[in-house]
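So the structure is just underneath, and the comments pick up after that.
The complex appears here without one of its protein chains, the remainder shown in place.
Right after this comes subunit A.
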Amino acid sequence: MTQPLLTVKNLSKSFAARGAASAKDSRTIYAVDDVGFHVEHGETLGLVGESGCGKSTTGRLIMRLIEPSEGSVQFEGQDVLSLKGTDLKRLRKAMQIVFQDPFSSLNPRMSVEDIIIEPLVVQGDMNGTDMRRRARQLLDKVGLSSAHAGRYPHEFSGGQRQRVGIARALAPNPKFIVCDEAVSALDVSVQAQVINLLQDLQEEFGLSYLFISHDLSVVRHISTRVAVMYLGKIVEIADKKTLYASPRHPYTQALLASIPVPHPSLRRQRARIGGEVASALAPPSGCRFSQRCPMAEDLCRREAPAMRHLAASHEVACHFAERSGTRAASPKARAVG
């Protein structure tokens, strides 16, 4: 088996909570807690979870936009977290990121051309004429016109701006792109266009994506494999088919059940989960989902479940994953409301 493009192990990030009454009272938020996964060459790993669960932080940790507290990130066998100075700068050519907000991700004072070539300017191994030529090629590639090069971000719509953001990410010829909620801010029709664009580019350049989103339908469309996060931890990873057809973690099941079905008579029986997400300041002991889980038992409140393999490409962190499988098979039996 060849080495995966990206391997993440035990990745953790904790923040000191602000506003603590005294130094003694200072508490720690575990935004990302012991997260591990890998991304193969040319595949898309979807990362889903509700807001605040640490998906974006995970993306930024891998990119080293935030420094992790613990863990390791290997990119093509290189230890990303130990790189410094020039080596880190070189690595950034191979890893790029597309941001969520197409309005704040483009500098309003720079022309689109300058925005796109910024990575090339910073890396400094191309001359001005070549960079400008590349910017125009990229604009064509992402479905804008090279005539747009001299315009400013405010002259574009959200979808067009996101295309500029994608062009910028492509500029240094990366192998891996983190798409951090890259389509969440766009209208549904524009979402589809941008997703198709991402898929075309993936095919053409052999890109790998880490596709972060809270939208399960979008993730289902674009991903090869999907990881589900809850409160800073990954609870289930499986290839797309397995995850959507037979989810094993109760949280994944609840998430999938919450996707609206656009047909009145096909209304799904909802496996509702009660309560709110527990505070990351004081996560419940044992399994972090135990407070809301419909099948939690004493064991769950005592002991945090480790990730374990159910099948070759199906990992889950639940003590009762086998049992929950039967439940998914007959959802009506346990459904509420």
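A few comments on the model shown:
Basically, a residue touches a chain if its C-beta (ideal position, glycine included) is under 8 Å from a C-beta of that chain, and two chains touch if they have at least 3 such contacts; residues count from 1.
The rule is short, and it goes like this: contacts and distances are computed from a predicted model.
Hidden from the displayed complex is a chain whose UniProt protein name, among "ABC transporter permease", "Multicomponent Na+:H+ antiporter subunit C", "Nucleoside-binding protein" or "Probable glycine dehydrogenase (decarboxylating) subunit 2", is "ABC transporter permease". Of the candidate positions A:3, A:82, A:107 or A:173, contact with the unshown chain belongs to A:107. Considering the full assembly, A:92 is the residue among A:13, A:92 or A:175 that touches the omitted chain.
One of A:76, A:118 or A:215 touches the chain omitted from the figure, and that residue is A:118. Take subunit A: the residues that touch the chain left off the picture are 60, 63, 65, 88-90, 92-93, 95-97, 99-101, 104-109, 111, 113-115, 118-119, 122-123, 146-152, 154, 165, 168, 172.
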